[in-house]
Structures are given as structure tokens and as C-alpha cells.
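Missing here: one protein chain of the complex. Every other protein chain is in place.
Chain IDs A and B follow the sequence of writing; residue 1 opens each chain.
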Amino acid sequence: MKRLITLCIGVIAAALIAACGSGASSGGSEKAGTTDPAKVKGDVRLIMEEVPDTDVIKSMLPAFKKKYPNVNVKIEAMPYDQMRDRIVSSFLASKPTYDLIIVDNPWMYDFAQGKFLEPLDKRIAASKGYDQSDFSEPLRNIANVKGKTYGVPFYNYGLSLVYRKDLYRQAGLQPPKTLGELKTAADKLNTGGRSGIAMQPQKGYKIFEEWANYLFAAGGSIQDSSGKVTLDSPEARKALQAYIDVYKSDAPKNSLNWAFDESIRSVSSDKSAQMISYNWTLPNVNKEGKLKGKFDIARVPGGKAVLGAWYWGLPANSATKDAAWSFVNWVTSKQQEKQRVIAGGAPVRNSALDDPQVWKKGFGKPYYQTVKGILGDSAPLANGPHAEEMINVVGEQLNAAVAGQKSVDEAISTAAKKAQETLDK
Amino acid sequence: MFKRIPIGLRFLAPLLVLLALVFAYPLGYSLYLSLTDKQVTSQEVNFVGVDQFTGLIHNSDYGVAMRNTLIFVFCAVAIELVLGLALALALQRQRRARDLTRSFLLTPMFVTPIAVGLMFRFLLNQQLGAIPEILGKLGITIDFFGPGLALATIVAIDVWQWTPFMVLLLLAGIESLPKQPFEAARVDGASAWMTFRRVTLPMLRPVIAIAVLLRALDAFKVFEYVFATTRGGPGNATETIQYQIYRTGFQFFRLGEAAAMAFVLVAVVLLLVTVLYRRILRQEATA
Partner (left out) sequence: MSAVGRLGAPARRAFLVLAALIVAFPYAWVVLAAFKDKAALNEPSKLSFSPTLANWREVVDGGVLGSAVTSLVVGLVTVAIALVVGTLGAYAISRFRTGGGATRFGILLSQLMPPAVMVVPLFLLAFDFNQRDTVQAVIVSHLTFVLPVATWFLIGFFDAVPREYEEQAMVDGYSRFGAFRRVVLPQVLPGIGAAGIFTFVLSWNDLFYALILAGGNTETLPVKIASYNTFRGVELGSMSAAILVSVVPVLIACFFVQRRLVRGISGGGLKS
């Protein structure tokens, strides 16, 4: 019996090694799709996240169907964590489960490097009116892995300062341009019943995403142009100290595990005066209730913001690459981008951000121009292999420093060391 | 032919076959993974022998997670046992609204753990939650997810959800105890505490052993509460093994290392269970 089991395991293992080895072969071929919409055929199984931006895409499907009658886009929407697990499983499976996926920016490098994504340069070159330069450079850079493009921007989640216009006015304040001004503003707005600023110091992604804006404002950086970690710097120490100071004096009490959800609830229920958060939260907090219309966004102090974005990506093992690309090409075209933004999607194309019609039907010129500024001067948290893990190891050290378990100095040097180790793995 | 197979094996065969069907492949696959450097994001797979296992020895994060998990399991199960025993004893004597009380007290274990985690994340929130608000009126402030208390809070959530399980098993155990020893104790004029220590507890020992074992094995899998509330923070104060395995394997894509982490966990638990069980059995023999 025992020998039989051992044998079985051996056979299974051997079969698996063989299976894993053969998965890579389909990656290389790349050709431009046909131009006649009626000739493109296929069922495109598309995995997306259960978020409002996905609902916007769903609402656009009938228009796409009119243009491409023979392409069926089937959207499967699910929660974030389920999504990643399923995408990865689809990559590993002998036959794909998805023909088109959306890629979060920390995954981009690993997915491209693992040859799971199809390079899109030729398809982009063959697409009329695609106009690469219409996407801000930081957005383009994320999709560029070792000189090849693996994704087309879908929507952004760049960070901004979401603040209460009325409170700023009453206090005679201007949106802060430096970390010092941010602290002053938060101190001033910190009254008995209302915290000066809601923060999200939760361990991992959240605290790093927020703190990196402080880092940029202090003149620091996460990686240099060659990808080497540059976190171990006086600027990083200064930024972390500033973050801790703001947290200690102006953030809600005992909010060490807060993430996005708690902050936005706090701000929209008048319990905090501002927060550093995604630019697209503005329409949501402004929408209803007694605080309706009282919020505005500004660039984060120092100007340069943390950039997050989702991309359309074509799996290397996609069964209907041409049909999938036809959808990507259509939905990211200037014209459809405009429709998408008007319908409430978070913008990625500058042409849409500059469009008076978008301003009018949307949330006004200042909002879109601020977003354009954010996208133009921003950087992601990590660039290179193991981005997700790198973000997590840094986020753990930052959180430990805010909790007082580690000194600022110790947290920064450990974070830098561990981040570099992660990249080198 | 068929007759030559021992009778026991014939009864056991369906179980073995089914276990083999649902288990052999996943288990074999993970065992194989633990001996490789398999990363989801790389097509290349190298056989690395026991490197993943020796790597864990030097991985201080894994050590921390193991320590946290052991503390968590010990505290949670101990509290659940004491509370569960007290509740079971109280419920056994309860007459009024008996079925309603019992079934209501049992419900927490039927709420899916991720929902329990999210529920408490908001209930315990200083600014938004009801519990700190009530405590605030009494002049008490507790930083539930702060450096000192975060792990204790996770334990408390587990206690809320799983004490009912202890109650269920212990109540059943108490109700099945023979009546005579208690009568004898009463005739001898033993105090309530003496009766409990000398009669109830010894007779209940096998039940307690099983309840503790089942609960502890399940507690080792703690994941949802951490995921919903602290994500392992502050620092690494609430980092647990299951959460670390999840992140290593699924978030960081290193399946080989995650599999090795899992097998080490199983080995540790096996060791603990064997040692504890030997002791319990020996005590039973001498009792």
C-alpha cells in the first residue's frame, strides 16, 4: 500500500513537471488583428473586479456589440482576492479560463516576466488613433516591462488630498503644499469632535500607499531608475517622522488598523476633516447627505503622488486574442474613453480630462484638471519583480514604527534592506 | 478473491478510496511543490530538495508567526474551555426557556468567520464602533487593535464564535454522566466545589480531551479574523501561520515555500497532539 502511494505521487509529480514545462510555448506569436469589425469573431471570457468601474464597462457592452456583432464579451466579476487567485490558476491551467484579464499594477512585472501576458506593441502600432502619448507617462511606464508594453490603462487610482472646502475656508487655509503645511492644517482642523485628518496606517499595502506620498513630498524615492531600492535615506526618515507626528496629533484615536473603508466613513460622517485617498472618491463623498458638495480634491503635498492603476492585459494562453484585443482597442479608444468617463469611470486618457463635454456632464473642469496633474506627476509603489511582496515588507516596518514597536531609524533601514532582498529573490 | 480481503479493510475500503481520490493528488502535488522553488510567476521549476524547509529555520517571520499562532491557539482554547464548561454547567440546570437559550447561545458558530471578522472590525472601531462608544461613556478607552492588545482581540473574536462549540460538546458530555457518583457525593456531604473537582471533572476528562483537540486543530487554521481586521499588524503582532501561508502562496506567488510552511505546521501540530494525548491517556489509566 505504502509503495503504491509513493508510486502514485511520483507519477503525478512527473506529469506535473511535464505539464508545467509545456505551458510556455504559446507566448511568442503576435500579430495585428483584422480591421473589419464584422470579421472578428469569438467569445471573450473577461475577468473583472466587482467595482463600479466594472459596472460602467458592463453598461458599454451593447454599444460594442453593435460595432462588433460577432464578438461576445462575457464578464465575470468577483472580489479582488478571488480574482487574483483565479487569474493565476488560469495561467497555470492547460487551457485558459480567461481570454482577457485586467491587471493591477503590482502584478504587471511578474505576469510579464512569467510570460503569462502577450506583448501588445505590434497591436498598438497597428491600431489607428491609439495615440500612446494621450496616456500620461507614469501610466505608460507601469505597463512597460523591459522595453515591451504588456497592458493598456483601464482606470487610475492615483492619490490626492480629499478635504473639506468649508472647513478650510473657515480656518483661512489653503490646500497644503508641503508636509509642514499639511501638519499645520491638520492641527488647526483638529477640534474636539472632529479629527484633523483620517489616516490608513493598516499594515501592508495601505500604510505604504499613504506614507509614500509623504516620502515623495520630503524629496525621497523608493527605487532609482535602475530599480535599486533607495529607501534608506534621511528623506525617508524625515517622512516617516512627519507621518507619525501627524498620526499622533491629528488622526482619530486608536486608528492603527484603519484602511480605506474606515477613513472614508470617518470623513463622510463629519468625524474627520480630510484624508489622503484616491481621486475618484470625491464624487462619492460629495454625492449625498448633509456634507453634499462640501469636499474638494487637491494634489498631495509636494505634488508628486502615488499612482495606482488597472490595465487591460491579454493572457498569452488566451483562446481568442484577436477578439479580445478588438474589445480592448475599442473600449480604450479616445471616443469610448470619453463615454466611459462621462458614465463615471475613473479616467486615464488626457484627451478625456481636457474635454469640455466631460467637464460639463461630469464633475467640472477643476476636478479633471487636478486629476490630470496627478497622473502626470506620480509614481507607483514598486517597479520590478515581487512588487506585491516588496510593498508588504515595507508596509510591515512602517506600521511597526507607527505602533511604536520600532524606532523610525530601525524601521526605515530594515524596510530598505528587506525590500532589496525581496527584489533580488 | 474478495473473501480473502480482511473484513476490516472491506469496511474501510470506501473511505480509503475516497480519501485517496480527494487527497492523494493535492497532497502529492503540495509535497512535490515543497521540494521545488516553484513560483507562480515563473515557468522555471527547479528541484531544490529540502532547501525550502531549511530556509524556514532562518526565516524569522515564520518563527514569529508560529509563536503567535501557538499563543493564539493556547489562549483561545483555554478561555473557550473554561467559559464553555461554566456555560454548560449553567445550561444543564436551566429550565426556563431552555431550548431557546441553548439554541441562541449556539448560533455564533454558524456565522461564516469572515463575516464575524468584519463585524468586529467595525464594532470595535474607536471612532465608528458601538463598543468603544459604550466604554467611552464609562470613561474607558481601549485600543483594541493597538500594539499590546491586537492578538488578545483576535482571541476574543475567536472566543465569541467558538465557545458555543465547547458548550455543545461539554453539555452533551455532562448530560451523559451517570447519576450515582453525584448522589454518593451528596450523601457524603461534599461541597459543590469538591463535587465539581472530584466527581464532575474527572468523569468529564475524555470529553474535554476531545473538545480541546477538535477546537485546537481548528484554531490552528485561524485566518479570516486576521485578514478582516489587522492584516497581521501592528508590526507582526498578529501574524499567524495560515495568513502567512496564504500570502506567501497566493499573494507573493511562491507556492513551493508556502507548501513547505504547511508541512512544517502539520509536523509541529502532530508532535503537540502526540505528546498531549499520551499524557491524557496516561492520566486516564492512573485515574
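Please note the rule applied: a residue touches a chain if its C-beta (ideal position, glycine included) is under 8 Å from a C-beta of that chain, and two chains touch if they have at least 3 such contacts.
Computed from a predicted structure; not experimentally measured.
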In the whole complex, not just what's shown, which of B:50, B:82 or B:172 touches the removed chain?
B:172
Touch criterion as defined above, residue of B:18, B:57 or B:184 at the omitted chain
B:18
Among B:57, B:184 or B:266, exactly one should touch the missing chain; which is it?
B:266
In the whole complex, what residues of subunit B lie against the chain that is missing from view?
6-12, 14-16, 18-19, 21-23, 25-27, 29-30, 33, 86-87, 89-94, 99-116, 118-120, 122-123, 125, 128-131, 133, 160, 164, 168-169, 171-176, 182, 186, 191-193, 195-196, 200, 206-207, 209-211, 213-214, 217, 220-221, 223-224, 228, 241-242, 245-246, 249-250, 255, 258-259, 262, 265-266, 269-270, 273-274
Quickly run down the residues of subunit A that touch the omitted chain.
49-52, 76, 78-82, 85-86, 89, 92-95, 97, 260-261, 264-266, 268-269, 288-289
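In the analysis below, only the chains that are shown with their structure count from here on.
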Measure off the straight-line distance from the CA centroid of subunit A to the CA centroid of subunit B, and report it in whole Å.
36
Which bits of subunit B are touching subunit A when the two form their complex?
20, 24-25, 27-29, 31-32, 38-43, 45, 121, 125-128, 132, 141-147, 150, 229-237, 247, 250-253
Under the stated contact criterion, what part of subunit A meets subunit B in this complex?
5, 8-9, 12-13, 16-17, 20-21, 23-24, 81, 84-85, 88, 91-92, 110-111, 113-116, 195, 202-204, 252-258, 262, 265-266, 269, 271-272, 386, 388-389, 392, 396, 399-400, 402-406
